[in-house]
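What you see is the complex with one protein chain gone and the rest in place.
Per-chain numbering from 1; labels A, B and C assigned in written order.
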Amino acid sequence: MRHTKYLSLLAALLVLGTSIHAAEAARTSVKVGFLSTLSGPGAGLGVDIRDGFNLAIKHLNGKLGGLTAEVLIVDDQQKPEVAQQATEKFLKKDKVDFMTGIVFSNLMLAVGPAVFDNKTFYISANAGPSQYAGEQCNPFFFNVAWQNDNLHEAVGKYVQGKGFKNVVLVAPNYPGGKDAMVGFKRFYKGKVGEEIYTKLGQLDYAAELAQIRSLKPDAVFFFLPGGMGINFVKQFVAAGLSADSQLFAPGFSADEDVIKAVGAPMLGMFNSSHWAHDMENAENKRFVADFQKEYGRLPSLYASQGYDAALMMDAGVRDVKGKLDDKEALRKALEAKHFKSVRGEFKFNTNHYPVQNYYLRVIGKDAQGRITNKTMGTIFTNHADAYVAQCKMK
Amino acid sequence: MSDQRATLLDVHEVSKHFGGIYALNAASLKVEAGEVHALIGPNGAGKTTLIHVLSGAMPADAGRVLFAGQDLVRRPMHERVALGLARSYQITNIFPRLTVLDNVTIAVQARVRDWGSSFSFWKPFSLDSAIVAEAHDLLAQVSLAGLAGRRALQLSHGEQRCLEVALVLATKPKLLLLDEPMAGMGPDESARMVGLIEHLARRVTVLLVEHDMDAVFRLADRISVLVGGRIIASGDPEAIRADADVRRAYLGDEG
Amino acid sequence: MTQLILEQALNGLQFGLMLFLLAAGLTLVFGIMDMINLAHGSLYMVGAYLAAAATQASGSFIIGIGAAMLGTALLGVLIEVTLLRRLYARNHLAQVLATFALILIANESVRMIWGAQPVLLNTPDELSGPVSLVGFFYPAYRLLIIGVGALVAALLYVLVARTRVGMWVRAGASNREMTEALGVNVRLLFTAVLAFGAALCALAGALLGPLLAVQVGMGESILILAFVVIVIGGIGSIRGALVGSLLVGLVDTLGRAALPSLLRTFLSSETASSLGPALASILIYVLMVAVLFWRPEGLFPARS
Partner (left out) sequence: MALYRSSPGRRIAAGVVLVLLVLLPWLLEILDQSFYVSFASRVLIFALAATTLNLVIGFGGMVSFGHAAFFGVGAYCVAILADSGVLSAALAWPLAAGVAALLALLVGAISLRTRGVYFIMITLAFAQMVFYLVLSLKSWGGDDGLSLLHRSTFGSLDLKDDSTFYFVVLALLTLVLAALDRLAHSRFGRVIQSIRENETRMEALGYPVFTYKLVCFVIGGGLAGLAGALLVNQSGLASPSLLHWMQSGTLMVMIVIGGVGSVFGGVVGAVLLLLCEEFFVGISPHWQIGLGLVLLAVVLRAPLGIAGLFGWGRNRE
């Protein structure tokens, strides 16, 4: 039968094609599996993390801790099953030393178990689910950005302090969205008009906006990363709601990617972040300047997180002198955090999440007339997440 | 002989309408066991509709159909076949892409009760030699014995009609509903079909719908005339030939 | 409360009319040629991309829409002449597969040309604000979409019901062989219908572009809804497509809006808001199965 002939031919090809990769070099290189959302409405975030990460590698002359950096980049399409398959390949076929890049917490939770089982270090440059901060904390998981709740807690505190009385909350229905609501409410004690959960990836908010209109809140807090936030703000303004309700968001929904797409309607919006492009430290200045030179746009907080993730790996590998197979030593090195973050000082808590400051930013025009974020002040100093007590790190 | 005949099929005031148009309007008809009963009528008289209603392809709107004493009205097609009612189609209806033998074996297999159920998933069919033997026997009866290995679509039109008759016979019917078996045939093929029906008539009751009047008058023991959805006359060929209504309504039109 | 229902109904109307733009072409192609064209959704996607590109290049949304409609219509003709034409005589499985292949090709081509990230299409500045309706504000742009959708629906009705070409189309949908026998060039007619359907797809894509995101895969989810619409309405019937579209648009939007609040009375907010929209989506398919069960030819069957 002809089909069977093809079958055996392909089997032979399979064998040939893969044997080429088989020759494993001695430890002169570090392999990083970079899995991120590079297509669809969440793509902007993944692209920023990737570009930040790549810029760091460039600053490090293509090396991590002195070893040649091999970065394998795969798009997870924001689909759990794609993420999971790609992860399996990273772990079993490519045998990567680090993984990073995932944007969305639901994907993080989907691939986490496999990564940890394989004793591979995951340096999260974004997703910071409460699960991995608390009971499910893991020696192989580090978050170099924040715990999901943190930026929302900061907005909650600010909104509380400003005396708003009736707030409607909008977030996507996924772990990160839930963390956002919980985080906001931890520091905002006033009335919550409604908690509106939208579908992750939703783009048309007509129904939600009609609902908000009928609730007549004095403020609306929304956490909708990437394209979702862009559409929400545009439609919010188009529906005429901005006259009655003040918009608040964490930095995720008010960073350079959203500002660039929405433009003037963003002016005057307050938001929170652990980093800002106008922070005064040498590392940050270099990062922001080179990022603009390289990619022709201002970096977002996502880009800063990607940049820091690479710096963190670099420091870890250097500390263990390239002996990546000594997992215990590498973990200690990573916990020690011997790198200078673009956000300034921070340290890791026992659950491998940062303890750091959170700032208030406002969107305005800068000296060159660009619409961009401006740091206004500090909301939290050395703030830890709320789950660390539940973490019994082995 | 005709005196002792029992009624095999009793069609009582059957109606069927499509939208407001009556294809059958209280049509009544009795077919007696053992006879060849021809159903004639002008185009659009409702002949094929009646065959559809009898075979179960269409439900009747009103009326009653008794077959061998059983009420057929609510029964699905396959149960009617099991009772012994089989039909052929105006347009040849066989399995064109199967072999001639497979055509007949699948038909023989339909009589599930004789050799066990068709819900047999494991046993290879090739072991069912009894079915194959009967299929060969049927092919011989319709003079297709030599063509068993051909695909049905390779047969001539006349051969295909014969194959269809073999399919129908395979179900061992008591009553055969033949819908224009001679349609589209040349004279030679028609003659062959007439011979075949004559041969069949010795064993099976036949209800024949046909336009070929020569064939009808040669084959039929009795004839019913369907006009405008009603049976306007029933009787032996001579009586029908003589019937004034029939001449006016139907034969007259033919000239 | 009434104001909320009114606003949601307007949203449903807006969604329904956009669905209609897609369903109209689909139902005619399906009705006349008995052809399942899964690539119809891809025409919608291509239309949106062309609109975004042309708007960006020319700076005018109107020009963008025009260029998109023209370009997509041409693409439709190209596909029809080179491929679809060879599929009319084939069975549905072949049609499903060939047009499924077209989806793959279209998605990848678009990804090659415009990249994997969504392309932004902004509403024209004049339309980016709200307008005041009786007692409340409604986005001007959505109102425009409703207007355009209603206008197209009316035009299409006149075209199909009153003109000679429309008569051919209706005849073709109810009995193709007969129409051919009457001397109508069905081949040409079908190319024209496909081009017209493609242009409507592009219009929908361009109009929805600013509300959604112009991205790869945007055609697939809406395509299935369009199929639901035409099966509910009756394949080949423009009137059916309109009624089906509005029905699906309203059921989907009102269900999406009302069910979560309804469910919230006895479920947690999080559960309710995930259950609600999904139930609304399920409702659409239940509607379709029910229609097929009781009226197998849809609400307004084109074939007698």
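In this text, a contact is a pair of C-beta atoms (placed from the backbone, for glycine too) under 8 Å apart; a residue touches a chain by one contact, two chains touch by 3 or more.
This one's a predicted model, so the numbers in the text were calculated from it and none came from an experiment.
For the chain that does not appear, the touching partners among the shown chains are A, B, C. The chain omitted from view is touched by exactly one of B:Thr171, B:Ser190 or B:Thr205, namely B:Thr171. Across the entire complex, the residue among B:Val31, B:Ala86, B:Leu175 or B:Val209 in touch with the chain not shown is B:Ala86. Within the complete assembly, A:Lys89 is the residue of A:Lys63, A:Lys89, A:Arg186 or A:Lys340 that touches the hidden chain.
By the touch criterion stated above, the residues of chain B touching the omitted chain are 55, 57, 76-78, 80-82, 86-87, 89, 93-99, 102, 105-107, 109-111, 117-126, 128, 151, 167, 170-171.
Residues of chain A that touch the chain left out of view are 1, 3-4, 6-8, 10-11, 13-15, 17-19, 22, 24, 79-81, 84-85, 88-89, 92-93, 106, 109-110, 113-114, 173-175, 199-200. One chain of the complex is left out; on chain C, the residues touching it are 30, 34, 36, 83, 86-87, 89-94, 96-98, 100-105, 107-109, 111-112, 220, 224, 227-228, 231, 235, 270-271, 274-279, 281-282, 285-286, 288-289, 292-293, 296.
Keep this in mind: only the chains that are shown with their structure count from here on.
Centre-to-centre separation of chain B and chain C, using mean CA positions: 49 Å. Note: centroid distance chain A to chain C, computed from Cα atoms, is 36 Å. Considering their complex, residues 1, 3-4, 7-8, 11, 14, 111, 116-118, 120, 122-123, 128-130, 136-142, 210-213, 215-217, 253, 256-257, 261, 269-270, 273-274, 277 of chain C touch chain A. Partner chain C is touched in their complex by these residues of chain A: 38-41, 43-44, 47, 75, 173, 178, 194-199, 203-204, 206-207, 210-211, 213-214, 227, 230-231, 234-235, 237-241, 261.
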